[in-house]
Structure formats: C-alpha cells, structure tokens
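Got a structure here, written out as structure tokens. Questions coming.
A protein chain is absent from this complex, but the other protein chains hold their places.
Our next item is chain A:
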Amino acid sequence: MAAITGEMSWFCCGNSWGPCGTAGHGACGTCNSGSYQHAWPNASAACLEITRPDRCGISLSRRGCGFRHYTTNRCNGKRIGTTIADCGPQTDLWCGERSCCGSVCGTNRIIDLTPAAYSQIASLSSGLSPCSVDIV
C-alpha cells in the first residue's frame, strides 16, 4: 500500500472520565486511550458500510483488528506506529474537508488515533491535522 494522505483526529476509548466514560473498548474490544492504537474506516465490511470513504472518492484497504499502520504528522514529520482497535472515522460525514498547516494540507478523514498515539505526534488541542498513513 502506497502512503495515503488525508486528515487525522483522535478519539477516546476504554475506561475514561467525562463524556468519554461511555466509550467502551471499540469494535475490536481492545481499545484503550493510553495505548498506541487507532480506528480505521475499513476494519470490516460492516464498518465500511458506516464510514463509506468511497463516497469521498477514497479506496482504503480492508485491514482487521491488530493490523499495524504508521501515521506521519505532515506538519512536523513525526511518525507513530499503531494497531487497529476500532472502526472509524466516519469519513463520509466530512467529504472534501481539508486541514492545513502552512502549504501542507490533507483532505478527508482517514484515521483516528488514541490520545496516547495522537499526543506523541501532535497536540491534542489541535484536534485535526494533515497526515499520511502507510504500512511500513
């Protein structure tokens, strides 16, 4: 798989406080905010029916629970490896959305990282950043 560019955000899962308290451990049953994990829009056929990246013109490979992806923050070049633990983001709700830092932009939401993973390569308060995702 060649690197795919797009947008990344973060989500909470597992035991948590506040509005995250009801998040649960994700579609794979293993998700925890403190672990290096992520949500992927094509984690299963049922997942793809919800996230529908194809509606935004994106084709993402089917990858199941535990599969490793490597995400690079295109704003600073920082990179992190994580495993699939949930289904998401719901790409089709945001078709065409674009986030930029300077002249570097990403279009369409392709991955959500756990807080532990996202905060390793970006500030949680940024919420959304351009990224690239690959498997090596």
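We take it that a residue touches a chain if its C-beta (ideal position, glycine included) is under 8 Å from a C-beta of that chain, and two chains touch if they have at least 3 such contacts; residues count from 1.
One rule holds in what follows: contacts and distances are computed from a predicted model.
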Hidden subunit of the complex - UniProt protein name among "Cell wall protein", "Sarcosine oxidase subunit delta", "Thiosulfate dehydrogenase [quinone] large subunit" or "ABC-type quaternary amine transporter": "Cell wall protein"
Those residues of chain A which, in the complete complex, touch the missing chain: 9-12, 14-22, 30, 32-37, 66, 68, 73, 76, 78-83, 85, 89-90, 93-100, 105, 115-117, 119-125, 127-128
